Every structure is written in structure tokens, then in C-alpha cells.
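Just passing along the structure, written as C-alpha cells.
Only a single protein chain was left out; the remaining protein chains are all shown in position.
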Amino acid sequence: MTAAVAIEGLEVVFDRFRALKGVSLEVREGESYGLVGESGSGKSTLLRAITGLAPVASGTIIVNGKTLGKTRDKAFYRDVQMVFQDPYGSLHPRQTVDRLLQEPLAIHGIADGEKRIERALDEVGLGKGFRFRYAHQLSGGQRQRVAIARALILEPSILLLDEPTSALDASVQAEVLNLLEEVRRRHKLTFLMVSHDLAIITHMCERLMVMQNGEAVETLTASQLIGHRVSEDYTRNLLRASEGFVRTA
Amino acid sequence: MSAETIQSRREWLLSDRPASRLQARLGRAYVAWRRFSANRLALVGMLIIIALVLVAALADVLAPYSATVGDLKNARLLPPSAAHWFGTDDLGRDIYSRIVYGARWTLYVVILVAIIAAPIGLLVGTVAGYAGGWTDTILMRITDIFLAFPKLVLALAFVAALGPGIENAVLAIAITSWPPYARIARAETLTVRNSDYIKAVQLMGASPFRIVLRHIMPLCISSLIIRVTLDMAGIILTAAGLGFLGLGAQPPLPEWGAMIASGRRFILDQWWVAAAPGAAILIVSLGFNLLGDGLRDALDPRSGDQ
Partner (left out) sequence: MNGDTLLEVDDLRVTFPTRTGIVQAVRGVSFSLGRERLGIVGESGSGKSQTGRAIMGLTPPQAEVSAKKLAFNGIDLLSISPRQRRSLRGNRIAMILQDPKYSLDPVMTIGRQIVETLRTHEKVSRAEARERALAMLQAVQIRDPARVFDLYPHEVSGGMGQRAMIAMMLITGPELMIADEPTSALDVTVQLDVLKILDKLVAERGMGLIFISHDLRLVSSFCDRVVVMYAGKVVEQIKASELRDAQHPYTRGLLNCMPRIGFERHPLPVLDRKPEWAA
């Protein structure tokens, strides 16, 4: 089994602030891997470093066997796509869904655009009726479906998910999570998913890494976490917190 | 058209689920139009500008006399009358006809300045804002240099260097009016540059050129259109000022600023010679300002997407 993403000693520095302090991980092909942590843990920075949106100070990132340099070429973006956290901010306010989905196809010079757009919309459960709407005519969940369609339209093998449901209502979250599982199964995708919510990560991922202050705390399988077989106190704290408020009186 | 068809057309335009690109675009334009037309003064402004365009287009029909050849013997400095609505000037020319033809020159100046200055400002601003770093510093310092001079003084210097004439006046005004547009476009670019939707396009592998041209510029255009419209009055006044100083339109062109300049000599005894073009400038400037305010309500991206 080869690694889809292999990261070794990754450091990210923003203006002297070390957002990631030497993190290593390996995501197998076809696996769903979770990154859990609180704000400032560096979990989103790690995704951004892979895509080239965050400056890598040192360390190596290998994606599908290719070591990434300073810049990413077009081929990279056909392999790796990302879904952002805020569905209200990730769609261009002046473009219709049609335009949004056409853009990646135009950039990569893909010919059968019409068919792909219709297929992508069907796949995320939106259908043709949504094709010519603007972002402001869509609900949060529908926007996130469009964002997923946009990520899938280039047929990538790796999908990076940055808190894809944290801005959504619980019932909509369930729908989007189900959709993500479904497209993963259908396209045999590799997921690297970031969330602050342990329950979502154990639901979606086979393995996960707990992060704090830019460092890895521990790496677990979902079943270890479910069975509370964790070795670090921080993880235990997170587990306890995820069970809701407990009155101690 | 019956009330029902109007109603169904409105529903088609406002539909939540447009069926084609055209319907989506028209729907969006219709919403903007409804916001615009809710503002009565903006409608007045638009009517003034439409009237200006019509007068300029139909000048040959509307003007009873020639704009450049007068009747020196019989019609010098006549007060307003049925034959000469706004009176005649010192060369016996009909002032009403000159104002009608002058509308052409006013439009000519305004449009040329807008299509030269706005794209320069847009390009400089968006490129500086998106690229950041050295590109930003260099482009914005050049902008600052232009902004450091009073507009009219700088325009005067350019006209003095290029030689008087309306084309050079247009060029001079255009050269002096792009820097504020560059600043607006840069500010707008900075607010959207780090948004997720621009990042999303970057993650598709789009080139910086494509991002600026297709994703950032369309977002800057509405605030630029608003600003340019509001500036139109200033452009007209600068052109009039240059004309007044003898550096803009040259006689016998019926340019409004130059007309005021030549009427200045008789302003106490034959007030109408200067008053008529003055009123024309006032009304058209007011029209552009009202229109600009209305466009701000209709196009402002901050209020425009809900």
C-alpha cells in the first residue's frame, strides 16, 4: 500500500510565529484520516501547507509519490482539492453555480464541460434547477454541496476537508457528512479531514491525529478512541468535553 | 400588456431557480434596477443624463442656428427672446445652439476620461493589491506622487506641456484622475484577496493573471463605476476650468467652460452669456452626482448580495 500523503517534519512559520512545529504523518491511499484539535493547534495550517497556501519553512510533503517543491503545478490541483469551512465565504458572490463549476474546467482545458457540470450537480444531490443560481440564492448546506461539486469536478484522488460542516446546522451537517461518505466510496477518494469535533472525526475517519499548539499529541485509530484506549491526558480531556456538560455537585 | 403578463414577467425575473444564464443575469439586473429606481432622486439624475445624451445626439435637429458662425451685424449680445432663447454672445452666435452643440463636447470629455482613467486605475489597483510586496510598493508610490499634486494644477502642467486643445485637456484630466481609482481598486482587492473564494480558485491552479482579470476585477467594478459617476461632475468642472483658462477647447468650439470664459467680460451687463453655460454645467454635474448616489445604493457590494 502506498501513501497518498506523507509528511515529514513539517514546519510552518508566519512572521516568526511557529504554527507547525515539526509534524509528521502518513495517509494511506483510500484512507480517511482525521486531524483533531482546538483553535491554534495547527490542524488547518497543515492542510494549507499541503495546498501551498501556507509557507513551508522546512520538512517534506510527498503527495502520490511526488515530493512537492515551493510551487504547485496544475497537475497537482487535479489530484488534490479542498473544501473550505465557511460555505458563505467560499463561493464567489458574483458568479452563478454554473460559472463556479465551469472555472476549474476552463483552467484545465477540459472539453466535456456540459456533461461534467450536470453530473457533478446530480452527484451532490442538487440537480439542474440549481445550475444558474447565485450563491445568495442558496442555503448553507446547498452552498457546501456546490463547494463539494466544485472540488469533485476535476476528479481528484485526494480531498482535503477543512471543518466542512462546522458552520452548518446539525441536521444539515448529517446530510453533508453522508454525502461526503458517499462520494468517497464512489470515487475511492482519500480524505484528510480537519475538525474540532471528535465525534465527527470518529464517524468519518479510520485513523486520526490529535494536535495541540502546532504539535502532534498522539495518533490513534477510530476504534482506539471509541474504546477510550488513549494515552495522553489532552486527548482524554477532549473526549470528556465531547460528552457535554456534567454537573458536579 | 395586461397586468397578468407583467406579473408573470416579474416572477420570471425574480425566480429563485433561473433556468438559463440569461435569466440569472437579467434577474440580477432587475433586482439592481428595483433598488435603483426606489430612489427618486437617482431617477431624476438618470433622466438628466439621458436628456444630455439625446441633446448631444440630436444637436443638428435641436439647434436652430449654427454654433460657430454668428450674425455679427444684427445679433450681437441680444438678451433672451423668442428668436434666441438664451440670447446671443459677443460674436452674434445663438447661445442656445452653442449649448446644444456643447453637450457633445461635454459628453466627449466625460466619456473619454472615463474610458482612459478607469481601466488604468482598475489595472494598477488590482495588480498592486493582489501581487503585494514590491509590485504593490512601486505602483502605489507612483500613485501617491500623482495624488500629491492638486488635480487642476497637474492638469495645467500637462496641458502646458502638450499644448492647448480639447484632446490634450482630456488626456491631462485622464492622467490626473486615475490615482483615486487605483486606490479604490486596491482597497477592494485587499478585502477580497484573502477570502476563501479566491483561495478556492487558486487551488484550481488558476494563474494570477486569470484570478485578477476574472475574479477580482468584476468585484471592483461596481465601486469604481460609482466613483467614476460621482467624479463626472468634477471632470466636467475641470474641463470647464481648463476651457475657462484658455487651455482646453479653443475657439470657436462651443465648449461650456470656454463659453463662460468669454462671457466673463460682460457678466454685469449681459449676464446671460455666462449664466446659460453655467446653468448647463450645474444641471449636468448635479445629474451625474444623483445618478452616482443611486448607483451606490443599487450596486454596493456590501449591501448587494442579500
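Structural remarks
So that you can tell them apart, the chains are marked A and B in the order they are listed, and the count of residues begins at 1 in each.
Basically, contacts are C-beta pairs under 8 Å (C-beta built on N, C-alpha and C of every residue); 3 or more make two chains touch, one makes a residue touch a chain.
These numbers come from a predicted model, not from an experiment.
Across A:Asp73, A:Glu155, A:Asp169 or A:Glu232, the residue that sits in touch with the chain not pictured is A:Asp169.
Listed for subunit A, the residues touching the missing chain in the whole complex are 38-39, 140, 169-175, 177-178, 181-182, 196-200, 202-204, 225-226, 237-239, 241-248.
Definition applied: only the chains that are shown with their structure count from here on.
A straight line joining the Cα centres of subunit A and subunit B is 47 Å long. Subunit A contributes residues 51, 53, 72-74, 76-78, 81-82, 84-86, 89-94, 96, 98, 103-104, 107-108, 129-130, 132-137, 147, 150, 154 to its touches with subunit B in the complex. Residues of subunit B touching subunit A in their complex: 16-21, 23-24, 28, 195-197, 199-206, 210, 214-215, 218-219, 301, 305-306.
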